[in-house]
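Complex shown without one protein chain; remaining protein chains in place.
Up next is chain A:
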Amino acid sequence: MTPRKRAATSRLGAICTAISRLPRGTGTLIFLMIWEVLARISASSFVIAAPSQILDYSLTHAGLLWRAFITTLWAAARGFFWGNLAGILLALVATLLPRSERLVSTLALLVFCLPLVATGPILRVLFGPGDGPQVTLAALAVYYTTFLPVLVGLRAAPQGWFDLIRSYGRGRLIILRDVRLPAALPYAVAGFQIAAPAAFLGAMVGEFTGAERGLGVLTVRALRALDLPATWSIALLAAGVSICTFSAVGALGRRLDLAPPEVLLAAPVGNPSSRWTGAAQAFLALTVTLSVWHVAMQAYDLPRFFAKRPWDVWRFLTSDPAARAQLFAALSETLSLALPGYLAGLALGAALAMLLTLMPRLSATAIPFAIALRSIPIIASAPLIVWALGRGATGTITVVAVMIFFPTLVACRQGLARTPRAVLDIFAVYASSPIRRLFGAQLPAMLPAFFASARMAIPAAILAVTTAEWLATGRGIGALMATVASTSDYNMLWSAIALIGFAAVMSHALVSMLERWVLSRTNPEQLAR
């Protein structure tokens, strides 16, 4: 560090300590005052609600907010339970039947990528009134982020532990009980931690589609009426719940005295042994997806008018050129916004993570903040971001980037922290500059985490872009799905879902390929198994 930089950092530190020395609450007070002034200045642009307005709204509507909150929380809690149960069971199946892993992972990803905009209305038709859709969407929002870490945890055990159990002549059941399950526990807690805010978000989206009560209902009303104080109050409430549940699960994990998991996200699946097995697996996944889709609808005898079979989608797409053109135009518009946002979110997250290793003092304050922001539900932040930045490309791209930025930052930080101590010591012995250490030792250690978040960011980007289009900009495939859902154009809706699912799986495969290509050069040990 140059003397000037050091002086700057120490000045920053001095300001921090000065603020922390002020009487309790003074900092918050100053923050609120700045906020209030900003809101008053920008009142004409309808973006920021002032704290006083938010307080006023919350107090006058306390009863309403409370009842809505309890309704949503109850649906979210049940969705949390079922979703996590499903995630754990899927991970167990993929572990105990290793041959099924690829198929299970692909199907799990596919279902997770189904856009909430479209699944919401369909579930509403399926369930009718009541909170079935809310619970289902909450479950759908969480199972994947539990499935992945639990799968890693169940498999992450070193060979020696299995040898130990086997040397006593014990089999898979004991290995599961004494090795795999305890090893997976911290991974499961990490998954639950992400799942808790996600379940709340899922329940709120479920309420968008014709529920009678809940925070989601209030959100829709507030957005329609451009009621700024109400929108902000709900957003703050949702954010508060998310942060509280996130921290509560984290505290539970610490109480259980669990070692934090080594890798948060899934290690990549190894290369298929030949080109043919890869193609065969892709074909198998496609066949199974289409059969499950078809058979499930037949088995439950769902009405053909709204539950479209794969064949209906195919016929629709091949027979109606006008609709096809409309669909593809919407999809390409959406992708042209999702891709820059995706790349920007990843790049900024990784860049800030690296920057923070160069300034450890800053990271002590920045990281908890980032973790808290990560759990603010997208449906609360998306409309506000779009209102602030406009309905053009910038707003949507920012929503996507923000959605991806925080998880990437946190994951990359964890990756950087995994740099082996001994390697860092070598750089320290030669008194290398922090930059040199970063690129020589820490960056390679970060890459697996970076690629893992790049894979996880694909469903996140789809969720973000479709939500922004649906709630705020009114363009692209998100808005198209919302429109055709309300006009009961189910051919178009199912076609849109199928296309999005296809695009998601293809992007995932592309990122995985890139990941294997890079990691086989930088971190071959990650691909060993």
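List of remarks:
Criterion: contacts are C-beta pairs under 8 Å (C-beta built on N, C-alpha and C of every residue); 3 or more make two chains touch, one makes a residue touch a chain; residues count from 1.
By our rule, contacts and distances are computed from a predicted model.
The listed options are "STAS domain-containing protein", "RsbT antagonist protein RsbS", "ATP-binding cassette domain-containing protein" or "Molybdopterin synthase sulfur carrier subunit", and the UniProt record of the chain not shown names that protein "ATP-binding cassette domain-containing protein". When the full complex is taken into account, the listed residue touching the unshown chain is A:Arg166, out of A:Arg166, A:Arg315 or A:Arg436.
Of A:Asp178, A:Asp320 or A:Asp489, it is A:Asp178 that touches the chain left out of the display.
For chain A, the residues touching the chain absent from view are 158, 160-161, 163-170, 174, 178-179, 182-183, 185, 258-259.
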